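Quick one: this structure, given as structure tokens, is what I'll be asking you about.
Subset of chains shown; positions unchanged.
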Amino acid sequence: MYFSTAVSEVVEGEVNLRGYALSDLMRNVTYTEGAFLSITGRLPSAAESRLVDAVLTSLLDHGFVASTITSARYIASGNPQFIPAVAGGILAAGGNTLSPEHSYQLLERAQELRDGGTLEDGAERIVDEFVAAKKRLPGFGHPIHKSSDFRADILFELAHELGLAGESIQLFQAIHAAFVRKTGRTGIPINIDGALAAVGSDLGWSANQTVAFAVLSVLPGLMAHVVEEIDQNRPLRYIQDGEYVGQPMTHRAPALNTASIGA
Amino acid sequence: MYFSTAVSEVVEGEVNLRGYALSDLMRNVTYTEGAFLSITGRLPSAAESRLVDAVLTSLLDHGFVASTITSARYIASGNPQFIPAVAGGILAAGGNTLSPEHSYQLLERAQELRDGGTLEDGAERIVDEFVAAKKRLPGFGHPIHKSSDFRADILFELAHELGLAGESIQLFQAIHAAFVRKTGRTGIPINIDGALAAVGSDLGWSANQTVAFAVLSVLPGLMAHVVEEIDQNRPLRYIQDGEYVGQPMTHRAPALNTASIGA
């Protein structure tokens, strides 16, 4: 066999999803539980399910501040179809937004640097490493939510309440404390990407699994904006506050030798 | 203002989503409720929430039979990154799969043809119209689930149990009955796309809103397959059962006149 999978098998009249009959799941689980099963391979506990609902609603919408949404609206303005705009909006998730995988890697690197020491040792060392390299720490700071990112705060609070806060949340907070201590900068809180990475790691998710839940979280808002853009039916929006800073139009192309071409 | 939206507004420390504070939603609603609010503009009732959970789990996975999943796995095999593969998989949703909008348009056209008559009149007329034009009816038939599509059956059953079955489900079933009566073909059941259109319409959703929920439903499985493909790390899968049926390699390109080019 060329492909193999442990995710699912389709047979006539049923789908086996991770060992469960899909007909059983449709009747007895919520989407949050079903998504958890699909992506991680097991059903969540009631407490996990509650925390994941908070994860999955944390990015429900971020309006015109979200690159995913702005990209999708420009796409829908040119091509007023639902599917391409939604797919195109997802493509805006990466280095500068909606990328908990970078915060996840920060946690992994801090664990490496910790090297048998305390969490605080790991935190100190990774802040030193980033400060020395003059690199921005992923998972910190937000253009609008400057004093604290309420979405991160709520996720951490719920993880504690539900008994699901583990070492990764502790470590991420230690990194933030070390950062404030060493740099004196207080307007750069842990942001939602950082919180998602820490919570995801404490739930046992891999980096890609964490991104999966983050993408599910943004989609309803993204989809609502795409539906709205298509319904507004304003064709061909363009960037109106753009400036040309290139060469003046004074160059001339050398003429083609086309003597022999033509009728 | 160049853009306007009724979906959301970001302010420092909060997001207003359809009139609700996101911090409130994170603490008090499930993803299913939050997605319903984002996409339709209001929170669902408990019964609606249960039905929508069934909608959102109906397509949780369809394995190697789903074009979305196979496309995404081929993309991840060339480019082992999560985001592009997920976006690319979504692009496979259209005319031949995962397109409840076509079944939705069937319902709208049947209502038009009904023209004051009974649902059965509408059903008869639309089947006649499609049969005369030799066109396939959208929302009917499946390559694997031949006698009946269990996902469609469960959605209809739950809609009835929860008191949410309305005229669209009735009409879709009437169209199916008219189809069987007129053509004698019994192995072509109402499929999940057809059921989603009927249930979505009875929930008050537009065609694009219905597609939105269908796409959310396939994503966890699609994501699970992408994670698995990346983890399997099998570079560059290719199509091994392909055949070339074109010209033999006997043509010659006319030589370029490049005498004057070069060092």
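Worth pointing out:
A and B label the chains in the order they appear, each numbered from 1.
Just so it is clear, a residue touches a chain if its C-beta (ideal position, glycine included) is under 8 Å from a C-beta of that chain, and two chains touch if they have at least 3 such contacts.
Treat the numbers as computed from the prediction; the structure is a model and nothing was measured.
Identical protein chains form the entire complex, numbering 4 copies in the structure file, with 2 of these shown.
Assume only the chains that are shown with their structure count from here on.
In the Cα superposition of subunit A onto subunit B, the rotation angle, rounded to steps of 5, is 180 degrees. Between subunit A and subunit B, the centres computed from C-alpha atoms are 23 Å apart. Across the complex, subunit A is touched by residues 2-15, 17, 22-23, 25-27, 29-32, 34-35, 37-39, 52-54, 56-58, 60-65, 73, 82-84, 86-88, 90-91, 93-94, 101, 144-148, 150-151, 154-155, 158, 206, 208-209, 211-212, 215-217, 219-221, 223-228, 230, 232, 237, 240 of subunit B.
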